[in-house]
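Every protein chain but one is kept in place in this view of the complex.
Think of it as A, B, C and D in the order they're written, each chain with its own count starting at 1.
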Amino acid sequence: MGRYIIRRILYMLVVILVVSFITFGLMHSVPGGPFDKEKSLPAEIIANLEKRYHLDQPLWKQYLSYLNDVFVPHIAHEKPKGLDVADDYLIDIKITDTFWIRWMNFGPTFSSRSRSVNDIFRQQLPVSVQLGTLALIIAIIIGVPLGIISALKQNTIYDYLGMSIAIFGVSVPVIVLGPLMIWIFGVTLKWLPPTGWGSKPPYIFGFLPTNLGWDYWKYALMPSVALGLGSSAILARLTRASLLQVIREDYIRTARAKGVKERNVIVGHALKNSLIPVVTILGPMMAGLVTGTFVTELTFGIPGMGKYFVTSITNRDYPVIMGTILLYAVFLVVANLLVDIMYAYLDPRIRYD
Amino acid sequence: MKVESAEILLRVDNLVKHFPIKRGIIIQKTIGAIHAVDGVSFNIHKGETLGLVGESGCGKSTTGRTILQLYRPTSGHVYYNDIDLSTIKGEELRKMRRKMQMIFQDPYASLNPRMTIGEIIGEPLVIHHLADKKGTQARVEDLLELVGLSGRFYNRFPHEFSGGQRQRIGVARALAVNPDLIICDEPISALDVSIQAQVVNLLEDLQKEFNLTYLFIAHDLSMVRHISDRVAVMYLGVIMELATRYDLYNDPLHPYTKALLSAVPIPDPVAEEKRHRTILKGDVPSPVNPPSGCRFRTRCPIAVEICAQLKPEFREVKPGHWVACHLV
Amino acid sequence: MRSKFFVLAGLLIAVSMILGACQPAAVPTPETIIQTIIVEGEVQEVVVTATPAPVVKPEQMKVLTLNMGPGDIPTIDPSLGTDTSSIQIVAETFIGLTRQDEVTNLVEPGMATTWDSVVNEDGTETITFHLRNDVTWVRYNGSTVEQVLDCDGNPRIVNANDFYYGIMRTLAPATASQYAYVLGMSMVGANDYNSGETDDPSTVGAEVIDDFTIALTFIEQAAYNPAIAGMWIAYAEPSWLIDGDDCTDARGDKWTETGFFQGYGPYTLKEWVHDSTITLVKNPFWVATDNIPAPKIEEVTWTMLDASPAMAEYEAGNIDTVAIPLADMDRVKADPVLSAQYVVAPDFCTYFYGFNTQAPVVNDVRVRRALSMAVDRQSLIDNVLKGNQEPARWFSRPGLAGAPTMEDHPDLGIGYDVTAAKAELQSYLDEVGKTAAELDLTLMFNTSEGHRKIAEAIQQMWKDNLGVDVKLVNQEWAVYLKTIKGADTPQIWRLGWCLDYPDANNFIRENFGPNGSANPWKDGKPFGGAMYNNPDFFAGLLDAAREQDPKVRVDKYAALEETLVSTDAVIIPIYWYTRNTLTKPYVTRTFSTGGHEYIEKWDIDMDAKP
Amino acid sequence: MTQPVSLENNEFGAGGRPISVKGESLFRDSVRRLARNKAAVVGGTIIVILILVALFANVVAPYPYAEQTLVDQNKLPQWVLSLFPTMKPYAQLSSDYFIGADYVGRDLFSRIIFGARVSLTVAFIGPLISLLIGVTYGSISGYFGGRLDNLMMRVVDVLYAFPSLLFIILLLAFFRSTFAHPTPGTFTYTMSQLDSASGGLLFIFIGIGLTAWETMARLTRGQVLSVREKEFIEAARTLGAKDGRIMFRHILPNVVGPLVVAETLAIPGYISTEAFLSFIGIGVNPPTPSWGSMISDGAQVIRTYPNQAVFPALALAITMFAFNFLGDGLRDALDPRLRGNQ
Partner (left out) sequence: MAELLKVRGLETQFRTREGVVHAVNGVDFNLVEGETLGIVGESGCGKSVTVMSMLRLIPSPPGKVVAGEALYQGKDLLKMSDEEIRHIRGAQISMIFQDPMTSFNPVLTIGRQVAEPLEIHQGMNRHQAYDRATEMLELVGIPKAKDRLGDYPHQFSGGMRQRVMIAMSLVCNPSVLIADEPTTALDVTIQAQIVELAKDLRDKLGMAMIWITHDLGVIAGLADRMAVMYGGFIIETAPVKSLYGNPSHPYTLGLLNSLPRVDKDINRRLESIEGLPPILMETPHSCPFAPRCTYVKERCLVENPPLLEAGPDHYTACWVDLETRSYR
């Protein structure tokens, strides 16, 4: 298992490299540059800007130096000052007082002069991760029980009701649900603040909010429900289908034949088996939720990562495009790996080596 | 019993089939092999039925498939009428396939559920351009009648048929190209008792009518005894004993054969009461890492030291009676 | 195994809750505060010894919340600002040499109390600015605003060197300031220095006479030169903070971050939560002047919300003033409470469609005029825009220095006139022997909801009024810009323009002069945009810029506008921007025309506040 | 024949049921089973009606989709007002529009009807593209196996690592801009013409297709791998069938079922992707209506004119319901475990 994971991680690096190459190529093939503004700038100004961001170099050089900045660990002999946004490494590890290992410099962003892409990652990504995670939790809290009830009460009114709720969840996009929720709960009833997010840097472990009280939840509730509802529908359907299949299995009959209580038959014997496929989609689902927060963030005014990507493409903010795609790619690949590991953990029949 | 001197139709010479076990995400490397068939030799004479028995996983099905070149052998040769099948390929092999057909174990999985019975049985005719459309239908209807089904079933789909009927369809398909050799890979083990007899009788009848040669693969010793002229007993990729059915069942020499025979239940309480049974201990070892020397030694009730060291030679201890055991 | 998983999850939640509970309560009593600030994304604890601030109960504190619009503020570095959000913050935290009244746009004293102008022999103009000496640099230390001390422990007073530093930093090529070109094209030597032709700072027409006197030399005498000297790119900047000195750590690019920032305006930066909020706090050391009073509001926070969420927040009572999203206009106007809070304020921007005057069909001025006259601007405003915009009859928005107004030039420009439009088009059609429906016309705009609505409505007007079928094409912004500034410029395209400094020159000349923003040139010839080349017009632009008599200057610009929108019909002026705002009744405020508000002039009536 | 076989007894097939006179294919069997599933029938009927409506939109819709009557903007009929009474203070009534007019005075109902074209095209072409690429790719990979399979799956892994929505946005930017400066007669020109002729849908399809096929490819590969091991494939091989025949006659017909079901269930995803793209402003070109663009337009005025968001959203929701029901029904009908007599 250990060797398997190591091999997978090495393979991940290759995948990420390829992804970086494709993205870089694609991104630079899109016409237009980052400094094309409505008020067109004099050539001298553009030249200054391109020089500052090394865009005056040939593409292959830019790519290689990007790879060097991001993938190759660097060594510094004094505490990095971080005066220059172009000199900001995501990972700065102090070995001794005169020896620092620095890794992953995603470069400056063109959209902000005092921040690097890493700053965006540090400050905006945690919000998206929190939002995505909460949405996932909401999805699980709503979806799994809904699926279980539907399966246990198959072909009854509960089943139809549950599944209708589930389909409603996939069918009504956040674009509609979000403003409606704001209108109802934020403006009319004034139960919850219409917009905003309840945590700001610093974050515990780089992504966990420091407060989890009502001040946090009152902001988090609406957006995570809006975002999670669609996924809860998917989970509900999956749980239902999976549980329906599992309760037809022979070992459920065995459990009944042993005299296990019906409740324990479901909880102790059926549920775990039926949740295996459910758990395995949580990884990709989490990745999807974290990467798909754009609409929710915009609707609820949440300072997350989502809009950076969309606007960075419009603005040709190359480092942000590269950074986000790479980061999300890592996220997806890691999520897939975690799923595989989780799978092996949950299902003793699966073994990797 | 058929004449010993009849011409040899199929000669299997030291056939080996290993399935590599591969690992790796980008670059796969072979880290081991399943020794499915590990040096098997036998002949099949024209018109005879050779039974091949053994427990699941002993390599009997792999042997059948390797003979047909569905799996290419790792080493060894398969001669069909002195043509080495293991060296030919492509169009040549495709042509040879007309001569050898197979009947499969699972009557549900062996018929394409998306094709009509007519298409299934007619397919070999189409592939080998043996008949035009009209001729195909006529031939298929004949074949259906031959295996005891109505020709009117031409346009129906496999899922409408019962297991036994499907197995008949499988037989009809195999017969469509007028083969000489049919490899019956456990053709009856998935069927109910009363249906098994129907299919076995059909096979016997067809053999007589078309002078077919069968390699009959099964785990049911009583059925093998019933249908075969000669019987080979396989264990972990190796043939342990090969003899005429009379010799094998009345005078089994190999301890494994003996144990197998004694394990076969007899539908007679009186006989059962009187029987002395040899109960083998444990399970069949893994074919990935088979035991050294004699493959059977780990379960053999009479194993001695040499069995672990030396692989017993497969030798003819009596005329037509071959055994691989140090102690015989 | 399941239980293990849940235990772990539960543990995490529990830990987070405990951590949450451990957060210190917000009681401003202790004398020593350990302030957690974010520096370069790292958490740093700064021990601050502070005299307790005068106890103001939070509910009595005058706190204002506004909305900036979606997205993080790109920068609050004066040298680098390009957009209204950045400049809004910069304008409150720094003061330029001169300053414009936000309503009248008249140049008034800023950090310079007076200035004298001398026209040199070579036609350049040197303006000497005399600075006030009572403004110190300040910073927010985590609990209060304090004066910045120099290495000797004295407060740092804003002086001419700081301005010189700021100007030169803007011009330095390494800074890569986008707006450096404004200085570049107006100040002597600035362009060469900025483009790296020379690295000798003395070639730049900026000179520190003494601590509180600075002289700037401009390429040509122009009425708007003092206004340019008051632009944010020429603000004083703290050299010790950016580059470091004996007693200050250099902060480089990061000097504008929370915890580092230093300024001297009526407000200073308290906290900038990127992409979320930015909060300014009153600078108690600011010495009020007639035009820059001491702030009455303690804290100003801008949220960074999209228009609709911001509207929701306004209605929920969390934001004090907001721009009304178009979508909510009908409702606001019908709502008795909201309609009372509704104010339309002008905004110095013009929305227009440009022609590629060399493209087929629209290379005929009659077609251009016809299309322009067929646009019912008022109907567009009433039915689509709904923001009480003003129908634009020409390009430079009235209110700018030098720009004609509806009062003094009631008949100037071009307007909705179907009959005339039809006649113009017919004359063209007769000449080329085509029908209106056969004309092949394309209107291109950059992908956006608002532009789309306008384009669709105008498309319909052209169809109804002229029978012309115009195809709509939209392109993504960056691509669109490339398209309309290159050889493939479509027949009709869209752009808008907002002021940098309040002068007609900034509009008409900087857009339609040779190599203007909407009329790019390449190799001495028009290349893209309007593809407009009229030497007389260009000469007129220069002439008008130099004109010192304000009245004559307006007339000159009026004539130029007539050429632009009617005689040559290079563009279709569509509307002049307005801002539709809602402001809570307890807020006393001004309405800026230039884009950024002077909050120090605002107040909150705490008694009226619910 | 040496033994007479009584044919009468063999008139009965699996489960003792008489074998029908006419052969009943699995397809027919599935259709029959589908027809018994009420929800699926309702879903299917809705989809058929939608298809008809989309096809005959010109006939069904009371107004052309692009016709603006500026004075009628945001007007709505009485019944809609009763449904959303919050609009009372400012709503302007007009009975000319069944569910109201939009912000430039276009009939919402007509636009929903025409919007069905886009949404259904997305619903069918999107999956078709991903099926086409995915099935071809997956079956080649699965059938030939070995090194080729390994290589092909590694490519899929790379694509899989791209966050798909973001990738679509990037791809769309790439396509739209790369093909934006056309010179007539070139490939790019043709592409851009096709794109504008389809209201911008072409590139959306390509974008979606390029990102969605890999799931299909994996699924196909898995299916092919499992079918490849079936005995009837070996049977075909013993009969001397060539690869092509095995692929097209034996494997593909047996894998399409689950794939079609998977795609049917994925359709709501495609529709919502289009809605998302419209929301961020890179969806279909105006004035082509799509439900996604209508919803995102409507969402902006949701507080003022809720009808402009709710009705398109309702249309979308009903369609999603329909596809979901049909998808579930198809899955049940095609599920091999439910085949025959359980």
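Criterion: contacts are C-beta pairs under 8 Å (C-beta built on N, C-alpha and C of every residue); 3 or more make two chains touch, one makes a residue touch a chain.
This is a predicted model, so every value here is computed, not measured.
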item: Full-complex contact with the absent chain, from A:3, A:190 or A:248; value: A:248
item: Hidden-chain contact residue, picked from the options B:8, B:197 or B:327; value: B:197
item: Touching the absent chain when the full complex is considered, from B:78, B:100, B:206 or B:223; value: B:223
item: Hidden partner interface residues of chain B, rising order; value: 55-56, 162, 164, 192-198, 200-201, 204, 219-223, 225-227, 245-246, 249, 259-273, 275, 277, 279-281, 283-284
item: Absent chain, residues of chain A that touch it; value: 248-251, 253-262, 269, 272-273, 276, 346-349
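Here is the rule we go by: only the chains that are shown with their structure count from here on.
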item: By count of C-beta pairs in contact, the leading pair of chains; value: A-C
item: Between chain B and chain D, centroid-to-centroid distance (C-alpha), Å; value: 48
item: Approximate Å spacing (C-alpha centroids) for the pair chain B, chain C; value: 86
item: Whole-Å separation of chain centres (CA-atom averages), chain A against chain B; value: 55
item: Multi-chain contact sites of chain A, meaning residues that touch two or more partners; value: 11, 30-32, 179, 183, 187, 314
item: Numbers and ranges of chain B residues touching at least 2 other chains; value: 26
item: Touching residues on chain A, where the partner in the complex is chain D; value: 11, 15-16, 18-19, 22-23, 26-27, 29-32, 167-168, 170-173, 175-176, 178-180, 183, 187, 230, 287, 291-292, 294-295, 309-310, 313-314, 321, 324-325, 328-329, 331-333, 336
item: Complex interface listing, chain D residues touching chain B; value: 1-3, 5, 7, 10-15, 17, 19-26, 29, 147, 150, 154, 230-232, 234-242, 245, 249-250, 253-254, 339-340
item: In the complex, chain A residues that touch chain C; value: 30-42, 44-45, 47-49, 51-52, 81-85, 88, 111-115, 118-120, 122-124, 179, 182-183, 186-187, 190, 193-197, 200-202, 204, 208-213, 216, 272, 298-301, 303-304, 307, 311, 314-316, 345-346
